[in-house]
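Removed from the display is one protein chain of the complex; every other protein chain stays in position.
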C-alpha cells in the first residue's frame, strides 16, 4: 500500500475510531497504536476491559498485516493478560514474525505508559489475492 | 452471586454498554449475549471488527465466569474467526468447560442471526479468593 | 480420501506410532484416538507430559482435517490443560467446527478413561490444493 492508501485504510476503521484508537506509527509489517483510557473502556471490576485491550492490539495487527498490499483477514488470535490497568494510556506495538504468500503471523505487545507489560497478542492472517474470491 | 448482584455486575460493565452488548440470559457458568451490528462496529474492510466480535464473546465470558461468586480475571483467550459479517446481529453463548478452585475455562460460540458459525473463543480465568490480595 | 488411502495416511505417521497413539475411529471431519499411558509419557512431576497430550490430540486433528482429501497443514493450535493424569488411557475426539476452501478449524476434547476432561485443543489448518505449490 502507498502511504495514502494506508491512511485511507486506517481512516475507514470505524470501530477503532469509535474506541479512540490512535495509530502512531506504521511501516512494512509493523504498527504502533495508542488508546487513551476513558471511563467507557472499563469493565465491571473498574479496570480496562479485555475487549478494549484486544481491540487496541487488533488495530495495530490489522495495519501491520495489511501493509504489504494484499487484504489480510485475521483467522486466529491468542492473547494473554498480565496486569490490570485503570488509567493513563495503553500502547500496542506490532511485529511481523512470519510472512508467507497466503499466511502471516504477528506478535503485538501491549504496555502501559510506564512500559509495564499488560498483554501479549499473537495473531495469524490469511492473505487474499485477487484470484481467491471467497474468504477462507 | 445473587441475581441482583449479577444485574449490578452487568450494569457496571461500561465497555459492554458502550459497544451495545446486551446480556440475554445467564446461569451458573453460562451466559448468552447479543450485539446488534451498527456502523461503528465495522473495520476497514466493511465487516464487523474482530475486536467487536471478541468483545461480545468476552462479555459473555465475564458473566459466565463470575457467576459462581469469586472475582474471575481473564488470563488467556484464543479466538478463531470463520466468517465475515456485515449486518444483522451476533450472538455469543458461553459454556463452562472446566471449573477448579483457582482456574476455570469457558468456550464461547459466536453465531449470526441465521445460526452460522462466526467465531470460537476459548478462555481461561484466574479465580481470586479473599485471601489472595494480588492478581496473578 | 478412500478408506485405504486414510489407512495408509495413518500408517505413515511415524511419530504417532512411536508414541503409541492408536486411531480408534474416523469419518469425514472427525477422528477418535487413544493413548495407553506408559512411563515414557511422563514428565518431571510424574504426570503425563503436556507434549504427549498435545500429540495425541494432534494425531486426531490430522486425521480429521485430512479426511476430505486436500493435504491439511496445522497453522495454529491453542490447548488448555485441566487435570493431571498419571495412569490408564487418554482419549482424543476431534470435531469439525468450520470448513472453508482454504481453512478449517477443529476442536479436540481429551478425556481420561473415566470421562473426566483433561484438555481442550482448538486447531486451524491450511488446506493445500494442487494449484498452490508453496505452503503458506
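For reference, chains read A, B and C in written order, and residue numbers begin at 1 within each chain.
The rule is short, and it goes like this: contacts are C-beta pairs under 8 Å (C-beta built on N, C-alpha and C of every residue); 3 or more make two chains touch, one makes a residue touch a chain.
Predicted model, so just to flag it, every value in this text is computed and none were measured.
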Where the missing chain touches chain B, by residue: 75-76, 78, 98, 100-103, 124, 126, 132, 134-136
Residues of chain A (touch criterion as defined above) contacting the omitted chain: 76, 78, 80, 82-83, 97-98, 100, 105, 107, 117, 120, 122, 124
Chain C, residues in touch with the chain not shown (by the definition above): 9-10, 12-19, 39-46, 49-52, 54-56, 58-59, 62, 66, 71, 73-84, 135-136
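The rule is simple: only the chains that are shown with their structure count from here on.
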Classification of the chain A:chain C interface as same or different, half of numbers criterion: same
Fitting chain B to chain C on CA atoms, where both chains share a sequence, rotation angle to nearest 5 degrees: 180
Rounded Å distance between chain A and chain B, as computed from the means of their C-alpha atoms: 19
Euclidean distance of C-alpha centroids - chain A vs chain C, Å: 31
Multi-partner residues of chain A (at least 2 other chains): 75-76, 78, 135-136
